[in-house]
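Selected chains from the complex are presented in situ; the others are not included.
In this document, chain identifiers A and B correspond to the written order of the chains, with residue numbering beginning at 1 in each.
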Amino acid sequence: MAKLMKRYHPPGTPPGTLARRERHKLAAPRMALVNYDESHFDEIEDATPAQVAQFRERGGTTWVHVGGHPDVEQLRELGTLLGLHALALEDVLNSGQRPKTERFDGQIFVIASLPAVAGGSIVTEQVSLFLLENAVVSFHEVASDVFEPVRKRVREGVSWLRGRKADALLYALLDLVVDHGFPVLEALGEQIEEVETGILRAADRQSLNTLHRLKRGLLTLRRMLWPQREVLNSLLVEGEGLITDSTKLYLRDCYDHTIQIMDLIEAYRDMTASMLDIYLSSVSNRLNETMRVLTVIATVFIPPTFLASVYGMNFDRGAGPWNMPELGWAQGYLALWAVMLITMIGMLFFFKRKKWF
Amino acid sequence: MAKLMKRYHPPGTPPGTLARRERHKLAAPRMALVNYDESHFDEIEDATPAQVAQFRERGGTTWVHVGGHPDVEQLRELGTLLGLHALALEDVLNSGQRPKTERFDGQIFVIASLPAVAGGSIVTEQVSLFLLENAVVSFHEVASDVFEPVRKRVREGVSWLRGRKADALLYALLDLVVDHGFPVLEALGEQIEEVETGILRAADRQSLNTLHRLKRGLLTLRRMLWPQREVLNSLLVEGEGLITDSTKLYLRDCYDHTIQIMDLIEAYRDMTASMLDIYLSSVSNRLNETMRVLTVIATVFIPPTFLASVYGMNFDRGAGPWNMPELGWAQGYLALWAVMLITMIGMLFFFKRKKWF
């Protein structure tokens, strides 16, 4: 449950306060620094704020990436150095924020949601991005180096980013974050398919629990990815001056991807809802079948049992000729068996024809 | 399940990359080339990119149609030749895209969704269309020549297209794609009607499965055709300079057709939902009827069986005059039968009047 909550300050804390409530053990932060233009590429794997200032003076595009939960002190230093807005830094620190785009004076701040599969269940990790004049600052609350593919292509000089500005780098990072949704959904889709096969074979309790887990995962995804559409839309609208028209074309493509992901999520939700229906209907069908068969068995034995009880009565045959004369017939017992068997078979036949079992 | 996913690059792939992930065996592409104006009509059934350039220089309207999954190399060549945007070409290659209209500089790119029935289930095939200055380029991911009716009419000179520009050709192709929805929905409608008849006659498991299949088909259709409305709307708004006012009137008519198709889909969805209700209520009714009849049979036999058990007791009649004197009565046995029959008939009569069976 706790993961539904964003981290929050106690009500009444002044805005822009950079204090962390240490509820969870956090990964140590690591700052990777890159500076490139068409002709050069420099990189420091574990940089200090001082190095950031040096790199930025060189011209070209500077990219600062902080992986893991940033240190409050370091964050404040970085904020002062690059002029990052205090409210934005507060959101970087208190992860679990809803995706949003904010335009401060001379900078764009983007919070995006990176879907991932951790320990069998779906989680979303916060990625925070600042677009400055000629720099991008990115934060990822998890230490894993999710942006390495981009850095590698830039390092090897094969990337189209080398010839472009910082806004193209922002796009490249956002695109990577958004596209992470596809493999996560593919994995989810395979699990849904498995559960479906399971339910059609045998509607057991296990499948129901898996189904509920998948539904909750889809809900989480939808809640965190839905505002991502708005993030990209806002970038297109509010990017004036920081985002070039050619980059906007690419962002529009990225926007289409967010819509496709929402479409997929909706389709999966429809499918899980429909599977729940199938599950419930087959559970109820199975019960009905069982009860019907059992009741038919019971019912078939009732009239013969009645007859047997009748001929177990002790009426005094000597008291008169009408007192149970059947008991004295030579073929009485056989005749009774015949009657009983015919009754039972007749009932079975009748019930079968009525499709009662 | 897999068909829900659009094909996607691994996250982090640079935008506009033309690389195909070969998961499915694809149909070999075939490029048909047409050039016409009011006075002439030229056609090459299996053209090369070089011929495209030649045709285009002749003036008139040039129409390039690629059926089947296009070859990456061929696509790149065609893109360079005609100035098609790289992001658009990427969408052509990665089929399963959501319908959309995009305006690039001097060209309009449209993705539409062609509904079809393949192997008993409903699929949608991607059709990609480029409207250039005096040319239309169309891609259909399946090799079947869906646009032949248009080409035939142009070839025979009976089409009103002969006297018009490329924008009218774009309309003609889009109209054909949209109108393909009608026969598909008609087929679906007939299946729904069949299932309905089946359910009213006998609510069996088979009907339920067909119903679920139809519901899923409708969901797929809705998901793929819903954005088609927006496609046509965007064309009307963003077509400035490439689409003439008289063609816009026709596109508005085509827009009305997309709305009619969505209306039909909604109506069918309401009907399948209502049929599911009928199914569940008649399954439950049938069970109830069965259980009630069986329980009535059982209940009717219970009091006589009790009486028979009573007169099967072995109380010592010699021990006193009150010990089961009935056993010694001359008509005792007959009287008991009468009591038992009257009880049973009375109960049946009572239950019948209460409409319990």
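Please note the rule applied: a contact is a pair of C-beta atoms (placed from the backbone, for glycine too) under 8 Å apart; a residue touches a chain by one contact, two chains touch by 3 or more.
Note that this is a predicted model, so its numbers are computed, not measured.
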| item | value |
| --- | --- |
| Copy count for the complete homomeric assembly [2 present here] | 5 |
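By definition in this document, only the chains that are shown with their structure count from here on.
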| item | value |
| --- | --- |
| Distance between chain centroids, defined by C-alpha means - chain A, chain B (Å) | 26 |
| Chain B - residues contacting chain A, complex | 1-2, 4-6, 8-15, 85, 87, 97-98, 100, 102, 104, 205, 208, 212, 215-216, 219-220, 223, 276, 280, 283, 287, 290-291, 294-295, 297-298, 301, 304-305, 308-309, 311-314, 317, 324, 326-334, 336 |
| Chain A - residues contacting chain B, complex | 149-150, 153, 159-160, 171-172, 175-176, 179-180, 182-183, 185-186, 189-190, 192-193, 249-250, 252-253, 256, 259-260, 263-264, 266-268, 270-271, 274, 277-278, 281, 285, 288, 291-292, 295-296, 298-299, 302-303, 305-306, 309-310, 312-316, 319-320, 322-324, 354, 356 |
